[in-house]
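I have a structure here, written as structure tokens, and I will follow up with some questions on it.
Missing here is one protein chain; the remaining ones are kept as they sit in the complex.
Moving on, here comes subunit A:
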Amino acid sequence: LRWMDNYKPNNFKKRWDIGKLLYMDNISPLDVIKRWSGEEDQESEEENIEEEDDFFKPKEVLQSVESHSYLEYSNLSQWDDASVVATISDVFYREIRAVENA
């Protein structure tokens, strides 16, 4: 499971429930995903604490993020390796082939 790659054992103590995060309107959609996937590391947490100190700073507008390409992709070149394609063989329906071989 690729989404779990970012999980280190010590991250498990602050695992978030996406169902609850989803409607916490004080957390921007991008941060919801970061927290849920465990990407938010300690550095950014410290930053948050600093921000809280600056009580009188004008509140930063929560910027929602609209993707700037229709669909975004990363790491596309991995698919040139047939063994990577084999990892998703379960999404292909094979019954007909099995009958042919029998």
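Some notes on this structure:
Quick note on the criterion: contacts are C-beta pairs under 8 Å (C-beta built on N, C-alpha and C of every residue); 3 or more make two chains touch, one makes a residue touch a chain; residues count from 1.
Everything that follows uses one rule, which is that contacts and distances are computed from a predicted model.
Between the names "Autophagy protein 5", "RNA 3'-terminal phosphate cyclase-like protein", "Pescadillo homolog" or "Cyclin-Q", the one given in UniProt for the chain missing from this structure view is "RNA 3'-terminal phosphate cyclase-like protein".
Interface residues of subunit A facing the missing partner chain: 1-3, 17-19, 22-23, 25, 28-30, 32-33, 36, 61, 63-71, 73, 76-77, 79-80, 82, 85-93, 97.
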